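Quick one: the structure is below, questions incoming.
A single protein chain has been removed from this complex, and every other one stays in its place.
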Amino acid sequence: MRMAGEKSGKEALPVRQLKIITETLQRNTKGAGDLIDVTSSLHELLRKSGLNEGSMIVFVIGSTASITTFEYEGGLIQDMRELYERIAPSGRRYKHDDTWNDDNGFSHVRAALQGPSVTVPFSGSKLLLGTWQQVVLAEFDIRARDRKIVIQLMGQ
Amino acid sequence: MRMAGEKSGKEALPVRQLKIITETLQRNTKGAGDLIDVTSSLHELLRKSGLNEGSMIVFVIGSTASITTFEYEGGLIQDMRELYERIAPSGRRYKHDDTWNDDNGFSHVRAALQGPSVTVPFSGSKLLLGTWQQVVLAEFDIRARDRKIVIQLMGQ
Partner (left out) sequence: MRMAGEKSGKEALPVRQLKIITETLQRNTKGAGDLIDVTSSLHELLRKSGLNEGSMIVFVIGSTASITTFEYEGGLIQDMRELYERIAPSGRRYKHDDTWNDDNGFSHVRAALQGPSVTVPFSGSKLLLGTWQQVVLAEFDIRARDRKIVIQLMGQ
């Protein structure tokens, strides 16, 4: 017989329960070429979650922005802008511009190539990023935007 | 003493159990430049899963196709084709072509640069995509292909 107060099924489980936490990070951007380091907010969200081991998805909603990782310093920020300009020049006419009578065709193709998200693993309650590896929101749109970045942690 | 019918260990668990569901999506493509919107199938798979919160991996099997997100409309579809053509021209001779006496070297390098997958978080039983942000299978191979896309949902 099992007495009240004895170990129940819950305590018998050998591993910790996995949890999912979904948060939104908001950033006001200044338009094309605005590259924003969000790493410190990610560290803060991980700390508040109390999670030790798992992964964090950083996903920007929308089709004219992107998430990537690079060493966030002034010289490289300019180099990244020049890379995007070489790959998809802003001065060129894009067919997308005719669809909406807009001028952000270059923004869309840059975002599609680089992709909307990065997944960063964590362990020992630390994001496993390099010292010089920051998580960066890349704004490609031609105007200032109010960006929503979904941060989803899955772990224990 | 615990009586039959009383709450057991299962109900005592404070959080819902995480589930993994792995599905395959099949698409027949028409070869290089065929860009196929798979978003509605992803919404349907999420709905059928009954999951509320978690993430969905969309991963294309093979080395001459890719998954990305962009606004799926006719003008931008052409812009994306032109972007791929500028980055890795199809008219150029690639060393890979000599390996197999084939002509799809350009397909491989495009796929490798853009990457095979996208991970999309969901919450409130909705994929957290923007209104103009579709999930797209990019076919880069020179011939029609029968593509398998792995859709894996992890969540609660």
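Think of it as A and B in the order they're written, each chain with its own count starting at 1.
Everything below uses one rule, namely that a contact is a pair of C-beta atoms (placed from the backbone, for glycine too) under 8 Å apart; a residue touches a chain by one contact, two chains touch by 3 or more.
Predicted, not measured: the structure shown is a model, and the values here were computed from it.
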Checked against the full complex, the residue among A:Leu25, A:Ile87 or A:Ile142 that touches the missing chain is A:Ile87
Touch rule applied to chain B and the missing chain gives residues 1-4, 8-10, 12, 17-20, 22, 57, 59, 61-63, 87-88, 94-99, 105, 108-109, 111-113, 115-117, 119, 150, 152, 154
Missing-chain contacts on chain A, rising order, are 1-2, 8-10, 12-15, 18, 53-55, 68-71, 73-76, 78-80, 83, 86-87, 113-115, 118-121, 123, 128-130, 132-133, 136, 154-156
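Following the convention adopted for this analysis, only the chains that are shown with their structure count from here on.
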Between the Cα centroids of chain A and chain B the separation in whole angstrom comes to 18
